[in-house]
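First comes the structure, then the notes that go with it.
The complex appears here without one of its protein chains, the remainder shown in place.
In order of appearance the chains are A, B and C, and numbering begins at 1 in each one.
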Amino acid sequence: MYIAETQVRVRYAETDQMGYAYYGNYATYYEVGRVEALRQLNFQYRKMEEDGIMMPVTELKCKFLKPAKYDELITVRVIIKELPSVRMFFHYEVIGEGGEKLNEGETTLVFINMLTNKPCRAPGYLLDKLRPYFE
Amino acid sequence: MYIAETQVRVRYAETDQMGYAYYGNYATYYEVGRVEALRQLNFQYRKMEEDGIMMPVTELKCKFLKPAKYDELITVRVIIKELPSVRMFFHYEVIGEGGEKLNEGETTLVFINMLTNKPCRAPGYLLDKLRPYFE
Amino acid sequence: MYIAETQVRVRYAETDQMGYAYYGNYATYYEVGRVEALRQLNFQYRKMEEDGIMMPVTELKCKFLKPAKYDELITVRVIIKELPSVRMFFHYEVIGEGGEKLNEGETTLVFINMLTNKPCRAPGYLLDKLRPYFE
Partner (left out) sequence: MYIAETQVRVRYAETDQMGYAYYGNYATYYEVGRVEALRQLNFQYRKMEEDGIMMPVTELKCKFLKPAKYDELITVRVIIKELPSVRMFFHYEVIGEGGEKLNEGETTLVFINMLTNKPCRAPGYLLDKLRPYFE
């Protein structure tokens, strides 16, 4: 299992007139969390995309437990529970400044070869980074 | 069962560098769909909020089947399968210009009395609008 | 001079905790306004981009006179005061439901040949659509 955490501060742009972070922004918080989780493994999503593999999201689930507020420094915890094959599963927990869980969710992403526009296996250099956490 | 459809055109702002509507924007498309679905019943979400009841989302699920493209005129179909009580469930299908299903999802929303900040029952004037579809 | 109007409804996603449409969203309202202004001329921005010409924005100015509110059906008036050459200038007025001006602004866009990544002249088929308004 691989776990990584990233901090994100809720922007004014992300609030709505309830005074909360708008529910659609969690998808972005998850994106930031997973990209940073991979960066902490010394893996750059940007590089993989430049190499011709992209990872669209095929499924998203979110539970909104408590609202995140403006300017709150939230922690996005990303949990990878299994080595990716053609698909990669990410679990998320968003933790508020006071330590309480605000949100939890998961996404499924699929590796796509941009030349053929078809699904492909996770690249070896990603698996190499992750494998130590699954032994 | 109550079903309503709304058309939304994908904005340049909503695309990402894959050339697709970014996955986080579907939460907004769902929001537009459900607000317009209620407006077609002659119910304004805005008025209810002015009357002191708000409806935060407590759960979101999305399946991304095919990408929506820039400038595509997508149809957001909203399906309400049961009368709301303290919670209200919405199902969604997003249909592309060519008639194919791009995305499907669901959200759970809860009625909150803004004075007490506690859950409350769906207001009678909303139930009155919906009841004819559930008889 | 060519003038066109488009209506846009302010989404919950676009509000902020002041209860107003967030100031950064006007750039998107302008985008929607200019794309629809061109569509009303039977010109599709999307097609031009598929043909290899894109139009990045090089300058943006906005004056925020009054806030737009949630669910308000605003009108984006787009004014083209001169025929484009390598650059194209758009002026905007955003009008609220009550008829009052909420915002005014302007953008400069430049035509870019996507093959060479260099500026180019406005395509003839766009000039043909616009010319009748400048005679």
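Just so we're on the same page, a contact is a pair of C-beta atoms (placed from the backbone, for glycine too) under 8 Å apart; a residue touches a chain by one contact, two chains touch by 3 or more.
Quantities reported herein were computed from a predicted structural model and do not represent experimental measurements.
Trainee: Of C:Y2, C:Y20 or C:Y70, which sits in contact with the chain we cannot see?
Mentor: Counting the whole complex, the residue in contact with the absent chain is C:Y20.
Trainee: Tell me which of B:A13, B:L65 or B:C120 is the one touching the absent chain.
Mentor: B:A13
Trainee: Which candidate, A:Y2, A:Y23 or A:Y45, sits in contact with the chain we can't see?
Mentor: Of the listed residues, the one touching the omitted chain is A:Y45.
Trainee: Determine which one of A:A13, A:L41, A:L65 or A:V110 touches the chain that has been left out.
Mentor: For the chain that is not drawn, the touching residue is A:A13.
Trainee: Residue by residue, what part of chain B touches the chain that was omitted?
Mentor: Against the missing chain, chain B presents residues 12-13, 15-19, 22, 24, 70.
Trainee: What does the interface between chain A and the hidden chain look like in terms of residue numbers?
Mentor: Touching the missing chain: residues 9, 11-13, 27-28, 31-32, 35, 44-46, 49, 70-71.
Trainee: So that we can see where the missing chain sits, which residues of chain C does it touch?
Mentor: Those residues of chain C that touch the unshown chain are 18, 20, 22-28, 31, 54, 56-64, 67.
The rule is short, and it goes like this: only the chains that are shown with their structure count from here on.
Trainee: Based on mean C-alpha positions, I'd like to know which chain lies farthest from chain A.
Mentor: It is C whose centre lies farthest from that of chain A.
Trainee: How many angstrom lie between the CA centroids of chain B and chain C, rounded to a whole number?
Mentor: It comes to 27 Å between the two C-alpha centres.
Trainee: Let me have the rounded angstrom distance from the C-alpha centre of chain A over to the C-alpha centre of chain B, please.
Mentor: 24
Trainee: For chain B, what residues touch not just one other chain but two or more?
Mentor: Residues 27-28, 31 of chain B touch two or more partner chains.
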